[in-house]
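With one protein chain held back, the other chains of the complex are shown just where they sit.
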Amino acid sequence: MSEGSAGESPERDTDESRRDFLKIAAAASAVLAFGGIASVMKAVVFPSIPASSQLSFPRVKVIALSALATGIPVEFNYPLDNEPNYVIKLGAKSEGGVGPDGDIVAFSDICQHLGCNWGYVPPRGSPKVNPSYVASGPVGYCPCHGSIFDLTQSAKVVGGPSPRPVPQVQLEVDSSGDIYAVGMGPPSIFGHNTGSNNVADDLQGGTLVTSTSGTS
Amino acid sequence: MTGLEEKEGVAGKVAGWVDSRLGLSHPLLRPVPQYALNPFYWLGALAVVAFVIQGVTGMIMMLYYVPSPEQAYSSTLYIFQNVSNGRFLETVHLYTAYAMIMLAFMHMMRGYFVSVQKKPREVMWVVGMLMGFVTLGFGFTGYLLPWTVVSYSATHVGVGMVNALPQPLSNLLNFLVEGSSGDAGELLRFFDLHVVILPAVLLVLLVVKMYMLEAHGVADPPAGSTVAAKEKTIPIFPDVTVYLLELSLLFGAGMLLISAIFPLNLPAEYSALTAGQATPQPDWYFLWIYQVLKVSVFDVGGGLAAALSVVTLVFVVLIVLPFIDRGKARAISRRPVYITLGLMFVGELVMLSYWGYVTPGATIPTEQAALVIGGTALLIALGSLAAYRLLYWRAKGHLETVPAAQLPHTEARSGLAFTVLVAAGAVSIGTFLNSVIGLALGDLSAASIALLASSGAALALDVLASVYLIYRLDLRTGGIRRRVKALEVGWREP
Partner (left out) sequence: MRIYLSLQVIFLIALQVTSLVVLWAMTPLTQSATDTFALYLSMDLVAFVLISYIYRSTRMSREPSRVWMSVGYLALVVLLVSNLALA
């Protein structure tokens, strides 16, 4: 720049060395800044699978034992606030059932075929859309294409086109007689990476419930 | 600068070696005038920086993403859940996409208000508009890729509209987006466009624009610059490079922080039935187009084509703007009509976008649309012209100057009057905005229209009274005019 003017020599020198220092510092700083950005790549180039997923299933009260009558399903949202499920006291001991008789089960209300909401059919009952079918035990019947789920065997598919059973809600009863939903079994709920066996997929796609009140 | 190899000291020697091998200080790009070291001159550069960030985050995600309808969502979910920093990457990618679109828009509007598109930069403007369309195309194609409920339904509204566009645009766009067959072909087309074709087109356009920038140099500030200002130049390396690095890294840090504070949640996967339950809404930068389409006058057969022609017309006008606005004047004070039109454009875009956001899926009655759109335009026009009157247009004749002894009295009185006017203004603005929003949400009763009209009249009266008061104050003391002169010049004395 403006070198060689008739200024005092020592001041010029300190000026020059200061400018040199700043030049090195700026270059070093740039290298450090880009080094920081590069560390993002490091996380990607050497990926590590996270030990546990970041969200976990909430524990929410569904309904009190005393409020549940045999054969009357109660709807509740779990684990997201836009996912309907049914909790039913079946009256017969069932797989995954809780409660003193082991007959209280809950399942996702979304059919695994194409996402319709299925309805509960009691033993010897018939669904409104298909009066010719008579259920031998408590089943879920989907009105869209006729998928039938045996609710005593963890919603095993016993008829219709559904490729998988609907996921079962994991329930717990605590000492004061309240039923809690604590998780979901596989497969994942319809619409959450449909067909996957990774239940963590159920936690994406909406807001987790914090409390729930049963509605009939 | 030149001759770095001769410098003394370790720094000088290293710098000299680097420079002589890399040719960093070789004058490839012309030096930049000092007044251009101002962030407003670098909005376009920041949009390019955003594009680079998109490229980097996009390339990383591309290693995991699979563009087939069966695996699109699950591969995106895999990035969210199983890739280190995956959710962070996705969040950065989305927010930087929004930033890129916003920066490109701000760059365009700044250019318009400072009228850079006049001779000799008309072609630069056209190329810039094309780059803007490519940027919107990035947003449109990228939105579909995660294959969620919202992205699929929104994209399909858009794709369906392609058929209603005027020919030959419709044929061309149809060819681009419809692939071999159905969903799979379409997703693959969108992916190819998003990842290869559009970036290549953008880069070519960028090179062309940069070449023209080199040829013409940075535009003068609107009030014109003296030769002295232009000669105070800064070399590209290292000063301007360092400045650009500063801006870019500051922008990058901002995007990082926002992405960390507001991480994304992936919406649910698309399926034929769940999609029917969600109202399709395009992403925010298309909401204004969507709102125009929702007006009931377009509900007839052929109405969609008419609506799209309106939107296309807006874009065409934007492209050929330099050839419409042929005046030589560049200073803001000498372009009242075009500045007002520009402000109206921005105001309408913002208003339509917000309105579209609060009325998903609703049809807008034509009278309501006319009222709201016309009302916004009128308000903005009035405000802008009032500002011009206040700031730039000289009064014919003048008031006597207040003698110094009386100045405190006059000022106290004016202050009181001004306070009253501001209070009344606040009340009338509040009522007016309330009734506008009520109208926009569908309440079209006689009472609400009467409220709108009366609060609008009160507001207009208040604005006029305030403007007149300030005008009288300014004539007596000349304070505002003195200060505003400085805004136009655009560079500071060193």
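For the reader, a short list of remarks on this structure follows.
The chains carry the letters A and B, assigned in the order they are written, with residues numbered from 1 in each.
Note that a residue touches a chain if its C-beta (ideal position, glycine included) is under 8 Å from a C-beta of that chain, and two chains touch if they have at least 3 such contacts.
Worth saying up front: this structure is predicted, and the values here are computed from it rather than measured.
In terms of the touch definition stated at the top, the absent chain reaches A, B within the entire complex.
Of the candidate positions B:G16, B:G55, B:G217 or B:P263, contact with the unshown chain belongs to B:P263. Annotation: of B:W42, B:Y73, B:F88 or B:W125, B:F88 touches the absent chain (contact as defined above). Across B:A253, B:A370 or B:A453, the single residue that touches the chain missing here is B:A253. Of A:A25, A:I72 or A:V129, it is A:A25 that touches the chain left out of the display. Residues of subunit A that touch the chain left out of the display are 1, 18-19, 21-23, 25-26, 28-30, 32-33, 35-37, 39-40, 42-43, 48, 50-51, 54. In the full complex, the hidden chain is touched by subunit B at residues 84-85, 87-88, 234, 238-239, 242-243, 245-246, 249-250, 252-253, 256-257, 259-261, 263, 494.
One rule holds for everything that comes next: only the chains that are shown with their structure count from here on.
We define each chain's centre as the mean of its Cα atoms; on that basis subunit A and subunit B are separated by 37 Å. Residues 1, 16-17, 20-21, 23-24, 26-27, 30, 33, 37, 40-41, 43-44, 46-50, 53-54, 114-116, 190-194, 196, 200-201, 204-206 of subunit A touch subunit B in their complex.
Within the complex formed with subunit A, the subunit B residues making contact are 1, 8-12, 15, 60, 73-74, 77, 80-85, 87, 89, 148-149, 238, 242, 245, 249, 252, 265-269, 271-274.
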